[in-house]
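What you see is the complex with one protein chain gone and the rest in place.
What follows is subunit A.
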Amino acid sequence: MAMATAPSRAEVLSLLRSFLQAARKFSDYNIREYAARRAIDGFRGNKALSDPSAIAAAFADGMSQLEVAKRQAAVYSSYAPKTKSVMEVKMSPPERYD
């Protein structure tokens, strides 16, 4: 099996940006936050990798997960519920009664 070439630093950062942009497209608050959080945690967890084939494998895994995220964002938006999560409601500070 041919040895995959390790991605450059710029490619890795570009992949993270793509993940965060894909995460934004989710209509559901929970999935959106999870996707962004999981992407960042995943990249940070692999930060210390030094073996080029391990880096290439992690990058390839990231690419396939990115495809999953994009597909799922499209599917979720087809069935988006009409009510938004309470976390997305913009609250003004409560009035004081003194």
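One rule holds in what follows: contacts are C-beta pairs under 8 Å (C-beta built on N, C-alpha and C of every residue); 3 or more make two chains touch, one makes a residue touch a chain; residues count from 1.
The definition used in the following text is that contacts and distances are computed from a predicted model.
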Completion exercise
From "Cytochrome c oxidase assembly protein COX11, mitochondrial", "Acyl carrier protein", "GST C-terminal domain-containing protein" or "High affinity nitrate transporter 2.5", the UniProt protein name for the chain not displayed is "Acyl carrier protein"
Fill in the blank from the handout: Checked against the full complex, the residue among A:16, A:31, A:49 or A:66 that touches the missing chain is A:16
Fill in the blank from the handout: Those residues of subunit A that touch the unshown chain are 9-10, 13-14, 16-17, 20-21, 24, 40, 43-44, 47
